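Every protein chain of the complex appears in place save one, which is left out.
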Amino acid sequence: MKLSAAHKNGSLQIAVLLIFLMPILNFAQTSYNNSGLFSPVNRLKFGNYLFADKDYLRASAEFKEYLKSFDDDTVRFNYSLCLFNIGKYEEASDNFKTLFYGNPFTEKARLYFYESYFFGKDYKELRDLADNQNYKSVLYSKGIERLKNISYLMDDSRLPEMNSFLSVFDDSVQSRIAKFYYQKKNPKHKNPVTAAIFSAIIPGSGKIYTGEIGDGITAFITTALSAYLAYSNFKADHNFRGWLFTGLTAFFYSGNVYGSAASAQIYNARIRFNFDKEVKIYFGERNYFLPKSDY
Amino acid sequence: MTKLKLLTICFVFLIATQLHAQTDWVKWDAQTVSYELRKTQHHEYTIDKSDFGMTLISFGRNVYYFFISDLDGDNCPFNPTCSQFLVQSIEETNIFVGPLMFADRFTRDLNFIKGRDHYQIIPNGKLFDPVCNYTLNSKKIKF
Partner (left out) sequence: MKARALFILSFMLFAFVIQAQDYLKLQFNYANDLFKAEQYYDAITEYKRLLLFDSTNTYRYQAEYKIGESYKGGAKYDDAIKYFSHAEKDAQGKDEIFAAKTQVIRSNILRRTTDRALQLLDELEKDSTFRGEIDTIYYWRGWAYMFADNWKSAARAFATINPSHPLKLLADQTDRAKVSVTFAKVISYILPGAGSIYTGKILSGLMSLAWNAAAGYWTINAFTSNRIFDGFVVGELVWFRFYRGSIQNAEEFAVQKNIDIANKSLRYLQNEYKGIKP
C-alpha cells in the first residue's frame, strides 16, 4: 500500500510537471512571429516606447499593426499624433476625425484636426470648416478661431473685418497683430508699370523708384555715355561706330526699362517674403497661441 | 477607464521629455558615400539641341568659354555668370525677351556698388541672381 501511494504521488508530480512543461514545448512549435515580441500587446508596448522616444515613424507602424487587431481610442489618438508629427497631415486629420464622438479625446482630436489643416497649409479648407462650425470644439473654439485668423495672414485671401479679426487674440498682443493686419491689407508695393515708365522717360529712374539707387545711376550713366558716343561719332562722320553705339544705347535703354519692371516685382516679392517670415517667426515663437501640448 | 487612458498618455509624455528625439522622419535606404574629394564646378561645354536657335546660341557660348571666359579668370560676381544668364534667359523666355534680361543683368554687373543686401550670397561667395527672378512672373521669384 505504501509503495503504491508513493508511486501515485510520483505520477501526480510528473503529470503536474508535464502540464507546466506543455506550454513551453508548445511555444517552441509556434511560429516566431506569432510569439512574444510581435503580439499585439507587445507591439503596443513597443509603439509606446518609440512614441516616447519621439521615433514617430516607427511608432506609427507599430500602432497601425495593433489597431488591426484591436480598436482602441488611446492608440488611435497616439497613432494620429504620430502621423501629425511626421507631417502626414491629411492622414492625421482623417484619423483625428474618427475620434470626434464618444471618447475622452473628442476635444483634443478636434483641435488637432484643425491644426492638421493649418500645418498642412490647407488654409482655405481650414477656414471653410471653421466657418461652417463643423466639428465645433467646446474647449478649443477660441484656439481654432485664432488659427483661422492667422491663416488669413498666410495666403492671398481677403482679410475679414479688423475688429472681428483681432477679437480672438489677447489684448496684450492685439497692437502687434493689428500691424500685421495693416501690412497685409496695405502692402507698400511698387508698381512695375510705373517703374518701366519712369525708366522709359529717364533711364535708371525706375530702378531708383524701386530702391536700387546704384543700379539706377549705373543704368543712367551707361545709357547716356553710349548715346553721347553715338552722337559724337555720327558728328565726326564715323558712321559705323555711330551705329554701333546707337545699338548699344538701345540695348542698355530697353534692358533698363525691362529691368525696372522686373525690379519692382522683386521689390514686391521681397516685401511678401519678409512679411511671411515675420509672421511665421512671431506666431511660431508663440506656438500660434495654441494650448500647450501634453505630448 | 478615462483616467487610466489619460494617465497612460501623461506617462508617455513624461518619458518623452527624458529621451532624445529621433531623426527618422521618412524611411530611408542604405547609402554608399563616395570617398572622393569634391571638385569645383567648371563650365560645361554642352550644346542645346532643342531647336536651331538654341544650338547656335549654346555653340556661341561655348566659343566664348573656350577663347575668353576660361582664360580671363573668375570675374563675374554673380551666379549664374553673365554668359550662363544669357543662355538661360533665352531658354526660359525667348530670343526677344532673353537679351533684354541680359542687358539688365549686364548693367547691374557694371554697378560697382552692388546692393549685397539685395542678393543672397551663396557658399562660393557669389551673388545669387537666378534667371527666374526676371521673367516678370512674380510666382517664379525666389530668394
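Just so it is clear, A and B label the chains in written order, and each chain counts residues from 1 on its own.
Note that contacts are C-beta pairs under 8 Å (C-beta built on N, C-alpha and C of every residue); 3 or more make two chains touch, one makes a residue touch a chain.
Values in this document were obtained by computation on a predicted structure and should not be read as measured data.
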Of B:Lys27, B:Lys49 or B:Lys139, the residue touching the omitted chain is B:Lys27
For the chain left out of this view, which of B:Tyr35, B:Phe52, B:Phe96 or B:Phe112 touches it? B:Tyr35
Just the residue numbers, please: which parts of subunit B touch the chain that's not shown? 20, 22-24, 27-31, 33-37, 39-40, 67, 70-75
For subunit A, which residues touch the unseen chain? 9, 13, 16-17, 20-21, 24, 27-28, 32, 35-37, 42, 45-46, 49-50, 55, 58, 61
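Just so it is clear, only the chains that are shown with their structure count from here on.
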Subunit B contacts subunit A in the complex at 2, 5-6, 8-10, 12-13, 15-16, 19-22, 24-27, 97, 99-108, 110-115, 118, 133-136, 138, 141, 143
For the complex, give me every residue of subunit A touching subunit B. 48, 51-58, 73-74, 77-78, 86-87, 104, 192, 212, 214-215, 217-219, 222, 251-252, 254-256, 258-259, 261-262, 265-266, 268-270, 273, 294-295
